[in-house]
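Structure first, commentary second.
Apart from one protein chain that is not included, each protein chain of the complex appears where it belongs.
A, B, C and D label the chains in the order they appear, each numbered from 1.
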Amino acid sequence: MKKLLAPLDNAVGLAVLATVLIAVGTAMTFFYAPVDVDGLNQKIFYFHVPIALTAYATFGWGAWKALVHLWKKKPGADLESYVAIHQGTIFGALTLITGSIWAKLRWGHWWLWGEKELVLFLIIFLFYCTYFMLRYSIEAGPRRANISAVYALFGVILIPISFLAIRLATNYIHPVAFTKQGPQMAGSQFATFMVCLAAMWTLAGALYRLELLGKRLDLKIRELRELVL
Amino acid sequence: MADTASLPLVRAQGLSKRYGDKRVLSKLSFSLQSGGFLLVTGPNGAGKSTLLRLCAGLEGPTAGELEVGVERDELGYLGHEPLLYRELTALENLELFAKLYRVPERRDRIHELLERFGMWGERDNRISTYSRGMIQRVALCRVLLHEPRLLILDEPYTALDAAGCELLDAVLAERRGNHTFLVSTHDPARIEHLASDRLAFAEGAAT
Amino acid sequence: MADTASLPLVRAQGLSKRYGDKRVLSKLSFSLQSGGFLLVTGPNGAGKSTLLRLCAGLEGPTAGELEVGVERDELGYLGHEPLLYRELTALENLELFAKLYRVPERRDRIHELLERFGMWGERDNRISTYSRGMIQRVALCRVLLHEPRLLILDEPYTALDAAGCELLDAVLAERRGNHTFLVSTHDPARIEHLASDRLAFAEGAAT
Amino acid sequence: MSAAAGMSGRRGRGGLVGYLGDVATLAGKDLRIEWRARDTFPAMALFVLSTMTIFHFALPSGSSDRAAQGMLWVAILFTALLGLTRTYAPEREQGMFDGLLLSPVDRSAIWLAKVLATLVFLAAVEVVALLAFWLFFAHVGGAMIAAVVLADIGLCAVGALVAAMATASRSRELILPLLLLPLSVPVVVGAVGASVDTGTGKYLAFLALYDAIFSLIAWGTFEYVVAE
Partner (left out) sequence: MSAAAGMSGRRGRGGLVGYLGDVATLAGKDLRIEWRARDTFPAMALFVLSTMTIFHFALPSGSSDRAAQGMLWVAILFTALLGLTRTYAPEREQGMFDGLLLSPVDRSAIWLAKVLATLVFLAAVEVVALLAFWLFFAHVGGAMIAAVVLADIGLCAVGALVAAMATASRSRELILPLLLLPLSVPVVVGAVGASVDTGTGKYLAFLALYDAIFSLIAWGTFEYVVAE
């Protein structure tokens, strides 16, 4: 079992897996899943939603690493948290892009300001953009790591709290596919969706691992140079 | 704490500090016994203030170990900044810190110190209206307020007039042996006779 | 301007300065010939810095007359603050002031000064990363940049190491006679031999 | 790690009473400085009034009740922002963060004191703002006052933490609104809801929840923000 999961801890293995899953997912999207009442443009669902959920997942992962940093003082956790949030921001941007395309097709506008769900996601996205501004305007060191970590924690609490806030006032047109009654879709659609979700998560994992490798290498080189000089 | 006096109160082992690419302290090792007096000297930019800030816990080292065996309330640090609120009067500043440090018989203690440093008459004026030397005097009062076990003083003679310097001489001499000192200065001749240890930085930025 | 040397460059007549109810200078009179060197001494809080700020035109007197016979661009003032932008490097600071003061052959002049004060190697670091003594060195460069006719220096030896003090001794000695000086200090022994006039305040706040 | 990390200042300092005493001492200091040096109160009060005037010109006349409420809340939010920008001004300008961190008080006491001091000023300003609102725009009910109080607590709790973060960064004042605005979205939504919508109760409960959660986190994490 451990051997089976080993590729998941390895950037190259993850990258290969992600490629395969994306290929399968795309194929299923266009050849297996039935065409919805919405027509062909509904196909974007299989990318838009997994990408959005991946963004949340990476933000969550970043917060978890932040907690590890603050709590266990584990060296390296700060970097992991940073990289996770970086990935989250990339996927967040993709969510906005895919969502906007869909919105243009479905609602005829790139963006609806009246729609609190969308605006809220934009705010959260801006919140994480500020993470980078904050981080880069503090000198590298333990203080920066701590502040970044606290900020990441705040973010992951802000997300559910904000959604709770706007759900208090119920009237939004952004659809809800997963309700208390379970997913509102056909089995084949659900299967495709799950494959696409797995594809996005492995993609995010691969990118996360790759960036981490690069950053760690950077640090190593700097340390070595320090020893030599 | 019977044998405190024989244990090192401050111990540095391979202590290094970098700012970005700039190496300020490298592989510094020393130890200071409880009751000792370490005189830190060296040219401008040598790293004296940096070392003192590290010992006070205001910054962390880049590498190496630094152990300082006192609690926060047993430490007194005087840096280049006076660490006084400029909008408050001398009395209000000292009251504030005396409360935070739980100084017993606060009022008497503050009176005594201000009197000694010649600032009692000015106690109700705001720090922002003081001259540079007057600020230094009040800063010294603040540091001595809770009679800390470890006194870290960065160029404490700065801005003092002749009388002020003599006063500080006396204050240091009185406490020598009971307290532990870490003092930096550009005029070592003045307090050499008090020092038990010496740390002389050789090169600075401006050499 | 043939007989400039015999005219007083600075002349005070019944000069007084109050802050609110506080009397800092009262009925002060003195005059300083062009080419003279006035040494201002006195205890903490006596009013030395206040007098120097008045002469630099940074504050106005409450009563009395004060005449300073130089243009703004012939005046160099070094106060307790270094008057440098902390976010800029030493080079950028000096470039800025050299441009504002229309210093001829700016680059050479800046190079020469920074070299002399041992700060050329640090020229591209921001002032905010300097040690206290390094800041004082750059502040001295700024004051000397345009070779002002009247130099007003408030405790210029502050924060300098032994080498820096000797350097400043030399700088002052060179210019003695050609420039006019108004210098306050707590260590008059160091520059007494340069002084042509002396102004000793008797009492300060902390006495 | 810092050499002082192991030094705790808590030993024998009088438990909860000592802690609250420290908070009171520090908050008293902040209020005194503000009062003496910064004329914060009249300036903030006039600011909130000017902002309402601007909105009056910017928004169409005859707006709905909801629009008026929204205006009030934006004004309050920006006033709070302006006040919070100055939260650590004395510490920062005078290098006093070092002084406080060296002293043996619990770090969270510094945060709590700032929250209290800021609350006092914000509350005073809002008395003015609500009075003006009542006179010129609409009736001010009990629910609205409750919403203001709860919103203030949340804004100050989060603000005092985030302002400490901003102080550590090079951008300082400029970054503070960026840090605080997203975090204040739930407050604005809850507060506007409580003052306009039906079902005031659930909005107030939500605001209280927000206050509780964020105060707890801020209280627990402040230490990491100010020290190494």
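Keep this in mind: a contact is a pair of C-beta atoms (placed from the backbone, for glycine too) under 8 Å apart; a residue touches a chain by one contact, two chains touch by 3 or more.
The structure presented is a predicted model; accordingly, all values stated were derived computationally and were not measured.
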| note | Note: the excluded chain touches shown chains A, C, D
| task | Pick out which of D:Val189, D:Leu204 or D:Ala227 touches the chain that's been left out of the picture. | result | D:Val189
| Considering the whole complex, which of C:Val68, C:Ala90, C:Leu168 or C:Ala195 touches the chain not shown? | C:Val68
| task | Taking the full complex into account, find the residue in A:Val16, A:Leu53, A:Ala93 or A:Ile123 that is in contact with the omitted chain. | result | A:Ile123
| said: If the hidden chain were put back, which residues of chain C would touch it? | reply: 54-61, 66-68, 70-73, 75, 77, 79, 81, 83-88, 92, 96-97, 99-102
| note | Against the hidden chain, chain A presents residues 110-111, 113-114, 116, 119, 122-123, 126, 129-130, 133, 136-137
| field | Contact footprint on chain D, counting only the chain that is left out | value | 37-40, 43-44, 46-47, 50-51, 53-55, 57-60, 63-64, 66-67, 70-71, 73-74, 77-78, 82, 85-86, 93, 170-175, 177-178, 181-182, 184-185, 188-189, 192
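Here, only the chains that are shown with their structure count from here on.
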| said: Suppose every chain is reduced to the average of its Cα atoms; which one is closest to the average of all protein Cα atoms? | reply: D
| note | Whole-angstrom distance, CA centroid of chain A to CA centroid of chain B, is 50
| field | Distance between the centres, which are taken as Cα means, of chain C and chain A, whole angstrom | value | 60
| remark: Two or more other chains are touched by the chain C residues none
| task | Among the residues of chain D, pick out those that touch two or more other chains and give their numbers. | result | 1-2, 228
